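Here the complex is missing a single protein chain, while all its other protein chains stay put.
Coming up: chain A.
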Amino acid sequence: MENTYYNPADLKKFGNISELQPEMGRKFFDYYGEVFKEGALTEREKALIALAVSHAVQCPYCIDAYTSDCLEKGADENQMMEAVHVAAAIKGGAALVHGVQMMNKIKDLTM
């Protein structure tokens, strides 16, 4: 067993998840491939969104993969850091907006 939870070498073994469930694995990767194709959004825009989401879900594999992918697709450091701030703003905002719920509850419980 690995002595760390995350091993960078495991990233390229992602495809192996199909070994135990080929059908679902295949469907997932087909879908994944389809999602990242150029469409109404460019491949670069999708890579930047993926980079932001990677930070929101705090997945080291995804951060590794989409940092490379953003560079390859021609995004620059400023765009990438702004994308991470978008993720941070949403995550921070999502925590803070619940403050309203807390305030409602305070009102319910106090004189």
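Note that contacts are C-beta pairs under 8 Å (C-beta built on N, C-alpha and C of every residue); 3 or more make two chains touch, one makes a residue touch a chain; residues count from 1.
In this text, contacts and distances are computed from a predicted model.
From the set "Xanthine dehydrogenase YagT iron-sulfur-binding subunit", "Radical SAM/Cys-rich domain protein", "Branched-chain amino acid ABC transporter permease" or "RNA polymerase subunit sigma-70", the protein name that UniProt assigns to the chain left out of the figure is "Radical SAM/Cys-rich domain protein". Annotation: of A:17, A:35, A:57 or A:71, A:71 touches the absent chain (contact as defined above).
Note on the undisplayed chain: of the listed residues A:7, A:42, A:58 or A:104, the one touching it is A:42. Considering the complete assembly, chain A touches the hidden chain via residues 38, 42-44, 68, 71-74, 76-78.
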